[in-house]
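These notes are about the structure you will find just below.
Here we show just some of the chains, and they stay where they sit in the whole.
So that you can tell them apart, the chains are marked A, B and C in the order they are listed, and the count of residues begins at 1 in each.
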Amino acid sequence: MAAMSLTAPPPNALPPQHLEVSGLGLSRGGRTLFEGLDLRLGHWETLLLSGPNGAGKSSLLLALAGVLRPDAGTLRWPGGERPLLHLLGHESAVKPRLTLAENLGFWRSVNGPTGMTPGAALEAVGLGGLDRIEAGHLSAGQTRRLGLGRLLVSRRDIWLLDEPTASLDAGGVTLVAGLLAAHAATGGGAIVATHDELALTTPATTLRLGLP
Amino acid sequence: MSLDAAAPKPNWLSRLAHPGAFMGWSRPVLLPLGLLVGLLFALGLWFAFFNSPADYQMGDTVRIMYVHVPNAWLSQFVYGVMAVASLGTLVWRHPLADVAAKAAAPLGAGFTALALYTGSLWGRPTWGTFWEWDGRMTSTLVLFFIYLGIIALWRAIDDQLRAARIVAVVTLVGALDIPIIKFSVDWWNTLHQPSSILTPSGPRMPGSLLTPLFIMLVAFTLLFLLLLLVSMRTEILRRRADSLSRQAVGSA
Amino acid sequence: MSAFAAIVARELRLALRGGADALTLVLFFVMVAAVVPFAIGPDRALLQELAPGIVWIAAFLALLLGLDRLFRDDDADGSLLALREAAIPLEAVVAGKMLAHWLLTGVPLLVASPLLAVLLGMDSAAWGRTALSLLLGTPALTAFATIGAAITVSLRRGGLLAPVLMLPLAVPVLIFGAAMSSGGDGSGGAALFLAALSLVSVAFCPFAAALALRVSGE
């Protein structure tokens, strides 16, 4: 993927954008989480969401994905209507009864075979060689890694990740940073809710929610 | 999330339907409507009991008809109202439609229960049994089950906006299905046994029975509208109350 | 493999691997039918007369009461959320799952029907009619079950509510099914109605279910 990073923008050009949000207001269970929130996600950009537990990070991601209906505000997608994107929630969308390869193979066929092969993806998330094991036999962190594999088997320009590093070891955290860097290098954008420090090598802005 | 969030569109209907406006115009309507209902009931009952003949074979029990038929008719009419409201919820996302659908369900269940009750009361003297798997009776019973299921569904989901849309899906599925149920049940019964059981047929009725019946039909229908307005108002007030209290809890 | 095929394939894999539901359904179905004589007494003539009804009740309850498995796991493990971003619309996903569910319930019932025929003393003609009626009717039942399952998910823990919602709605299927398999003079008409019912409900279900699922996320 290093080759692709040649497509990085000339320093003084304003990069095109994936998404522009203005005046977003969201409430849950009758409680207002935030109002008048503006954000923009450019190409080659990673937006980190931070904030205390209950600040509204996951809710914001769900609202951007169209799962929750915001009270107010507009989402502008340059293409016109919303493109397909990758959404990784708190749960990793892994089927314990299927093998690792079957899990990724399924997502590849359903989301479109526009990314790596399952085998390559497993390598990339550090589960190489476990293809034939049932996912139910994985540890918590290994399961999370398998969940990350889903992002790699189909290419989507926008990633919405909710605590991708949950229950990952130190190696896993750097791995996630690497995946994000590679994704950004190909012009993709990512919005990542996290409590960990991701050492990102690519342009990243941080949005703090729920300031006390 | 507050009900008044829905921006009133220019056309008069949605202006009337805007929750705020609704609370405004519905209040003055209540009293006159109530009086009219009372008057019609008085009239209808007077006809029913003192000014209509006893049936030559059913005797005075025929008078049950004046309660039974209107309820039976409302049991179907109310569902129609709910179906329309559900369209309003799904297509126009109108908050008042949610409220109407929710308020109508228990009323419909009530009228259906009355239809069943009066019907089986009537059945006792005429057929010597409280219950007969007659097509019409059975389809009413199934309808009753559907009402109860919908009520249970309303109670199962606490987020009222979500509840409204999910219930709307069910209500519409039911709206498509109920004619099929009615038809299938009639067909079923007549298929399995000869039409020996007397199926009550309207047209054979003399006018002396029809006038009071008609008055009672109108009276009950208006009664339904009255109750609907009242419970819609209380529902709206209730929702405003909890969205306030929820904000309070959240900020705590 | 196409997205739709992938969904069907996954459902089948999961079911056949995790707990071999297909087999157990057959067993369940057979047992129910085997149990009925105990409840209503061994009178053979009576049994024979009631056989089609019994089979249909077993099918009806097995399908509608077992329904909440359909989307529950996908909701719990986050798959449902991810499937909203599939390359095919959610309606197609639902259709895929519905097809799989039918293959895993309707078909086993058909497979089991000869056994039932023996247990309940049906003659081969009666069995043929019953099997055919199941073939025509189970798609409709599956469709209703799918809608019910979608609603259950949006309730998080549905409990008995979904069956309570769907049982009355599915009554016509039962009526026509039993009528067809009992093979009175009306049975031809019943077959037509059954087929029509299945067509309509199968065509309509994915939209209703997908709608309920979309709402359920909120």
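By our rule, a residue touches a chain if its C-beta (ideal position, glycine included) is under 8 Å from a C-beta of that chain, and two chains touch if they have at least 3 such contacts.
Remember, predicted model here, so these are calculated numbers, not experimental data.
Shown is a single representative of every chain type; counted across the entire structure file, the complex carries the copy numbers A x2, B x1, C x2.
Operating definition for what follows: only the chains that are shown with their structure count from here on.
Here C is the chain whose Cα centre lies closest to the centre of all protein Cα atoms.
Relative to the C-alpha centre of subunit B, the farthest chain centre belongs to A. Centroids built from CA atoms put subunit B at 49 Å from subunit A. With centres set at the average Cα position, the gap from subunit A to subunit C is 38 Å. Per-chain Cα centroids separate subunit B from subunit C by 32 Å. Residues of subunit C found to touch two or more other chains are 218. Listed for subunit A are no residues, as none touches two or more other chains. Contact residues of subunit A toward subunit B in the complex are 27, 29-32, 71. Note for the complex: subunit A touches subunit C at residues 62, 65-69, 84-95, 97-98, 102, 105-107, 109-112, 147, 150, 154, 156. Residue ranges of subunit C in contact with subunit B, taken from their complex: 147, 151, 154-155, 158, 161, 164-165, 167-169, 171-172, 175-176, 179, 184, 186, 189, 193, 197, 204, 208, 211-212, 215-216, 218.
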